[in-house]
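Note that one protein chain of the assembly has been removed; the remaining protein chains are unaltered in position.
Moving on, here comes chain A:
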Amino acid sequence: MSSIIGYYSTPFGELWDKSLDDLFLEAATGIMNDLQIEMKQIDAIFFGNMLGGVVEKQLLLSAHLSELLDVNIPIYRTEAACASGGMAFHTAHEYLKSNPNKTVLVLGAEKMTDITASEITEALATAASHKEQSVGLTFPGVYALMAQVYLNKYGYNEEHLAAISVKNHAHGVLNDKAHFRRYVTIDNVLESPYVAYPLKVLDSSPISDGATALVMTNDSQMVQNRKSVTVLSSETATDTISIAKRKRLDEVESTKVAGNNAFLKAKINRTDIDVMEVHDCFSIAEILALEDLGFWKKGQGGRLAQEMVTHRDSGNNTIVNTSGGLKAAGHPVGSTGIKQIGEVYLQLTRQAQERQVKNASYGLAHNVGGSGGVAVVSILGI
């Protein structure tokens, strides 16, 4: 059984004075200092990064980490687009299952603001298929195609989508690491310019820099006297790169499969989950996530989103995206999956300060790569 014993996050945002290496170094040294442990106690490093090769023109980032941290231990990089971080966590969890008495560092980092909006749009579109890219379809464009089908099929409109952003911004106000700490209204969202119809700027997660770190272990000595949570399951599933090849456009199959497997392995029920970080890269994505993870019935998500039933002030039992989600906390893509796990860790260990959800014992993190080509669902318990 593996445990998470610590979490560290840099601020998320436009961090002009930080390079990708600076971000990695801050996250790694930050968590080491917090936990009072040394690099020699770390047996391996797993890290998520998507765009190093495209934005920074840097691959072999494992050697960068070796140089930065002065280590010669195994370092594994995972790339799964926006699920790169979740995949690093999943891979670390798999590693610990087969290697007793090990302690690993899990990092996620992304540097996104060094290039123009058009260039980063092209870079992120590398997570879409060649055919999607070759007709000028962008990443928001692919989600917009899914949103159109969903709204049309179930009779919802842009106001239903806007409620997701309003809720997540309200949560982000309480997160001192969030990219955006301000409230937005339904009207603000509806009046913001279109990125890819029907999705607008305020339906979309921002372009952010940031890095995060977790320490995971299956060494009982390391867990002692530390605030820890148990990893009950971490499951991943895949689907076609092109949405054109999918049976349905109003659901994400990889989320369904990974979610079902994660609940089977964790041996708990959906009603047990108190806090959840789901992948809201666009407002529509949070609605699809809650339906495909089995919390909402297919087609009811628009109405339930509008009622804000997962808002921290709703009085309900399952609160979603207490960090502010990708929307308000920011979305440095390789870092996001680690941040989601980290937020659940903070909630379950009562370290979430102002945004603490009372009596949270079980949490879930859901990270998606591309338009659903990869999904990682992890369940944690105290």
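In this section, contacts are C-beta pairs under 8 Å (C-beta built on N, C-alpha and C of every residue); 3 or more make two chains touch, one makes a residue touch a chain; residues count from 1.
Simple rule for what comes next: contacts and distances are computed from a predicted model.
Name of the non-displayed chain as stated in its UniProt record, restricted to "Urea transport system ATP-binding protein", "ChsH2 C-terminal OB-fold domain-containing protein", "Iron ABC transporter permease" or "Electron transfer flavoprotein-quinone oxidoreductase": "ChsH2 C-terminal OB-fold domain-containing protein". Only one residue from A:Met1, A:Leu60 or A:Ala117 touches the chain missing from this view: A:Ala117.
Of the candidate positions A:Leu65, A:Ala83 or A:Ala125, contact with the hidden chain is made by A:Ala125. Note on the undisplayed chain: of the listed residues A:Ile243, A:Leu288 or A:Ile319, the one touching it is A:Ile243.
For chain A, the residues in touch with the chain missing from this view are 117-119, 121-122, 125-126, 130-138, 140-141, 144-146, 148-149, 152, 193-199, 243-245, 249.
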